[in-house]
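Below are the structure tokens for one structure; questions will follow.
With one protein chain withheld, the remaining protein chains of the complex are depicted in position.
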Amino acid sequence: MRQYLSKRIFSSILAITGLFVVVFFLARLTGDPGHLYLPIDAPLEVRKEFSEKHGFNDPIYIQFGKFLGDLTDGNLGYSLRKERPAIDIVLEAIPVTLSLAAVAMSIALVGAIFIGSLAAYRPNGIFDRISRVVSLTAASAPDFWVAITAILIFSVSLGWLPTSGIGGVPYWIMPIGILVIRPLGLLVQVVRGSMITALSSDFVKTARAKGVKEKAVIFKHALRNGLLPVITVAGDQAAAIANGAVIVETIFGWPGIGKLMIDSIMQRDFAVVQASILITAIVILSINIIIDIAYAVLDPRIRHK
Amino acid sequence: MVTKVSDANKSLLKVNNLSVSFDTAEGSFNAVKEVNFDLKKGETLAIIGESGSGKSVTASVIMGILTCPPGRIKSGEILLDDLDILKLSDTDRRKLMGSKVAIIFQDTLSHLNPVFSVGSQIAECFEVHKNLSKKESWKRAVKLLERVRIPNSSKRAKDFPHQFSGGQRQRVMIAMALALEPDIIIADEPTTALDVTIQAKILELLGELRDERNMGLILITHDLAIAAEISDKVIVLNEGKIVEKGITKDVFINPNHGYTRQLMDSIPGKITKQKKKMSKKFSDPILEIKNISKSYDTIACDDVSFNLFPNEVLGIVGESGSGKTTISNLILRLASPSNGEILYHGKNILNFNKKDLFNYRRKVQVVFQDPYASLNPTMNIFDIISEPLVIHADFLNKKLHQSKVSDLLISVGLHPDDAIKFPHQFSGGQRQRIAIARALALNPEIIICDEAVSALDVSIQAQIIKLLLNLRNKFSLSYIFIAHDLPVVKDLADRVIVMKSGKIIEQGVTDDVFNFPKEKYTKDLLKASPSIENLIS
Amino acid sequence: MKLKNLSFAISTATIMAFGSLFSPAYSAGKDITIVIAEEPDIVDPCEATRSVVGKIVKQNVTETLTEINPADGSVTPRLATSWKQTDNLTWEFNIRKGIKFHDGEDLNAQAVVKSINRALNPKYDCEIRTKFFGNIKLKASAIGSHTISVKTESPQPIMPALMGTMTVVSPKTQEAKGVRDPKGTGPYLFNTWTPGQSVTLKRFDGYWGDKPEVENATYVWRNESAVRAAMVKTGEADIAASIGVQDANDPKMDFSYFNSETSRLRIDMTRAPLNDIRVRKAMNLAIDLDGLMGTIFPKGVVKMTQIVVPSINGHNPNLKPWPYDPAEAKRLVKAAKADGVPVDKEIVLIGRLGIYPNSTEAMEAMHAMLTEVGFNIKIKMMETAGWLNFLSRPYAEDRGPALQQSQHDNNNGDAVFSMFNKYACKGAQSTTCDKQVDAWITEATAATGTKRRNTWRKAQKKLHEEIIPDVQMFHMVGFSRVNPRIKFTPTISTNSEIQISQVKFN
Partner (left out) sequence: MQLILEKNHLVNKIRKIFSMFMNDKLALISIIFLIFMVFLAIFGPSLISESYTKMNLRLRNLEPFSFDHHFMYFFGADALGRSMIARLILATQNTMFIAGSAVILSMTLGGVLGLISGYYGGTTGNLIMRMADIIMSFPSLLLAVIVLYMFDPGLLNLVIVLAFTRMPIYMRTARAEVLEIRERLFVSAAISMGASNLRIIFKHIAPLTIPTLITIATLDFAFVMLGESALSFLGVGIQPPEVTWGLMVAQGRNYLQIAWWLAFFPGLIIMLVALSLNLLSSWLRIVLDPRQRWRLENIGDKSE
């Protein structure tokens, strides 16, 4: 297990490095940021002088070399736009997204386990059918559309919730709600599937033959096994929820990493793009490693490999 | 005293007119038809039947773990202490499960929950039924493990099912069943997957415990020999119906029903006489195995040498882990040995170039143990059987494939129309025939049968063995016949090799080895295999 | 007793905590909330001409030397009380006396000079320099305690208007680097900035002018127009600067106003078939501007005849907008085709996403109408950076014929801020080169008074009638939503500044 983990960490580092190089070049291929920094009417000479000064005219490999040099000093670059170290900006944004994602994911997981288990107990029963259609319908709608409709309904028409922004519990309800539906819909199906498998496993028969109560059969014997595939999918959802965060943060004005990335890509604020991608990738890969550990904790067969 | 006697005669369990059906797309079929039996204290009832005979379904019904749907109990009652448990509420019934009646399953790896330690799974019985504290339950669980002779039990209790060997897991299962000292234990094929020596020990333990606690034991098995060794009473099930019923000795000595007789005839070790007619002319060996060794994590095969002669059946016997499959893989060049050489007609196959190897593969074919896994489920039978012909395209004109496949199907006892079907439409025995047809397609010299009949019911086993013998005569084949089951080898092989831990322990002409074993291990093996002869004689 | 107190305190605290948790932060009292479209990345007053920064700091935190009256383009005093031109190249400004910066520094000639030098420091790419003073060599010096002189290498007759962009900051302000806590002389102090969430301004008690009513102003930002509009509707915000026309559906709170933007399609005149005047004429004739008004474009837009809006000095009021005459357009296309002009060639219509509300639909409409008269148009909508690559020189050599959706904002009083860049031979975004127009631009730039105005007007006329470098569209209107609890009328300058001191409560 330990060997597996260290291998996993090593390959993650490899992946991050690869991603980083790819993004560096990709970003630079999207064009000279000088146009964007300067006003539209800026004279040609000013433009030239600007690119010269910030090294945007250098060949890309020289830019990369410079960047690597900075990196070895622990410097992730400096945002020309915001005149601050990129890492500061990213570290400000990441807790927002993390808390948003953590709350959303917890709700999705708990909800999915509950709904999915009940649905699996009587496959094709009425609860199963209803929960399937409802969860899948919700997960099938474009999220930005749901978000704006929700604002119009719950804030403007009904006045129950604030439209947007950061604050107490009411401010969380809509963003979380939007962020939850897709993973919830997906996870309900995964839980349902793996619980059906678990509930029809032989060891469930053994438990029943022992006279174990039905509740314990479902929530102890079956669930513990049924959770394993759920955890894997939940891990894959980590990156997907970052996608959702881009949309939710943009609409609800949450200063998270998703919005930051989109904004900085649009503004060609390369330092911020790179720093945020690096941090996001580290977070996502860490989550995956944590999930591997969780998997091993839950499944002794993996632990002893 | 009087009460005691009547007590002893009282039935612990009575099954009356039990009928169970299953609903499928093809319609509903009756898996169990009006089954009656009873069980008394200290008594062992063997339920004998081949796969699909309804024996396990009966056990599931008694334990209340039949999956419904698709299963459906149509009629009948199950009296446990005069209480019809089919009429009880789930809660009341649950109280009896494990405490009055407990079950031991065949496939212990899947029947034990993989994510809980064995100790906690045994302790759960006490927590559920006796409301004991966790600590006390654990203590008792450890004691039980000790009773079923798990060494170092206080430590092993914390281990998980996958950390135990098959035999040990079966002991854990038994411990779990014993936990609440039930009146009845149902053992559903408890030893099927185990080696003979371990099987003997488990059966011994079960008998011992039955006597110690004066329990009733229901032993469900397909193996007549096991039933003969351990049971007092026996019922024979065929297609859900009881065809024969009575005291074990009576049934085996004097079977009434045709099906029982057929089962008795199929017991391996009886075809011996037909085989003897074959005269053997020792010529140059086709295959010479010289000092081969191979190790994976452990040593799988260590300095093994033997020869295979034309038109000979060579049996290789050994328990799991003895290295017999490794040898098959080495000969098939699915793996390479770390040492030694394999000569085919005097040429070392390990030095073969691509073309030589390709030609070699044409001459050496294989039939694997598991007919469910050895046929590609996405290909139809024609594609499967003709695949060797497609690969070795120069062997036969493509236009002739159709008729060749038809011929092959006929020669293994199937119908040419079967060619358009898919593997899942066939039974295990039929699939094995298909695998044999495929092996014959290229007119090979050698067929390696790697546990080719182990997974089959006895009656089917007998048919396949007969088929193999016929084919040998017809096509002058040589077989390497690998098995863990000694009687099967006895039926078929001209010579036998006994293996243990990667080494050849003993080899010789079949009858010599079976009748006058030289090595202790061979003797142990022979002794451990249950047999009806003991009962009859 | 103590225990009782404690429990009372705890329960009160809990109630308050929950209260604040469960009620949205509605603005109340003398505080207002303003919701804008995007977060400022920097708030340095030197960037105040950028609309996102200007809306926060301009005339609120920092003030300019002069101010331009949006109604007629005239220049009025702000921090400078008066000014005069001493010779062709030199201007003198008198600075208001007795003013202190937010950090306690005195406003005097030295401070103003320092502020100008800071803005024009080539090490700092501040927008005042890059946008307005990029081509001007300028030297500012103090010639009295409260008088400065500004000397340029070439005549700058509109120096007072240019000084309307020059924000004055405390002399202690850091050089050559943007600041995140600007100190000016304005009626509001820059109070807090929580990145990603809000900026707050607080009333400055030492302000030299009238004491404004609003005590605290909070700026928040939301990308979606619908959300901005909803926030004012629900009372979460008081002013939503710039909302889409489709969201401006409540006459009680929505204002429309000219926003000084002029929208057009720039024609790349260097590429066939666009180098043929009949083609350019046909394009203008093909557009049903009346049909677009009140549908894709808001009702109040005005058909343009030239790049600058009517309030700008140099606007020619005598020009007539193009009529909608598809038959004539088709005839012209046919005629051009007959002369061998490759009118069938694919022309790319480069649009920019979100340049104004409905920008994509607008391009779809333009596409439909141009296609109708026989052009082969392909729409290519781009985000800002990509779009910019096509907008300014140097142009790609291998480019094909293109129309570019663009919008120009000039609320600085004079046509000079538009004409050179758009239409001079060397203009950064010009594709036309007419010697006559070029000469007029040079002439008008150096001239003053009526001559200046008339020269601009001549140039406008020729461009409109004989050169036709644009498919002309509209002088645009903007929409803002204002909470009825306050009195604030958005104007043409609301795009670039929101003077909180003008906000009154109802």
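The chains carry the letters A, B and C, assigned in the order they are written, with residues numbered from 1 in each.
Rule of thumb we're sticking to: a contact is a pair of C-beta atoms (placed from the backbone, for glycine too) under 8 Å apart; a residue touches a chain by one contact, two chains touch by 3 or more.
Computed from a predicted structure; not experimentally measured.
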item	value
Left-out chain, listing which of the shown chains it touches	A, B, C
Residue among C:A71, C:A176, C:A368 or C:A439 that touches the chain left out of view	C:A368
Options B:D284, B:D417 or B:E519, residue touching the unrepresented chain	B:D417
Absent chain, residues of subunit B that touch it	23-25, 27-28, 69-70, 329, 332-334, 357-358, 361-362, 364-366, 368-370, 373-379, 387-388, 391-392, 402, 417, 419-421, 424, 435, 438
Subunit A, residues in touch with the chain not shown (by the definition above)	11-12, 14-16, 18-19, 22-23, 26-27, 29-31, 123-124, 129, 132-133, 136-137, 139-145, 148-149, 152, 189, 193, 196-197, 200, 236, 239-240, 242-243, 245-247, 258, 261-262, 265, 273, 277, 280-281, 284-285, 288
Missing-chain contacts mapped onto subunit C	224-226, 229, 244, 246-247, 249, 288, 291-292, 295-296, 353-354, 357-358, 360-361, 363-365, 367-369, 379-381, 383, 385-386
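Note that only the chains that are shown with their structure count from here on.
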item	value
Category of the chain touch graph - line, ring, star, complete, other	line
Central chain (by mean CA position)	A
Subunit B and subunit C: spacing of chain centres that average the CA atoms, whole Å	85
Computed distance of Cα centres, subunit C from subunit A, in Å	37
Chain centre separation in whole Å, for subunit B relative to subunit A (CA means)	50
Multi-chain contact residues (two or more partners), subunit A	none
List of subunit B residues in touch with subunit A within their complex	60, 63-65, 67, 90, 94-99, 102-103, 105, 107, 110-117, 124-125, 128-129, 160, 162-163, 176
Contacting residues of subunit C [partner subunit A, same complex]	20-25, 38-39, 41-42, 49-50, 122, 125, 127, 129-131, 134-135, 177-178, 180, 195-197, 220-224, 226-227, 230-231, 233-234, 236, 383-386, 388-389, 391-394, 417, 421, 428-429
Of all residues in subunit A, those that touch subunit C in their complex	30-33, 35-47, 49-50, 53, 79, 81-84, 89, 92-93, 96, 148, 151-152, 155-156, 159, 161-171, 250-256, 259-260, 263, 266-269
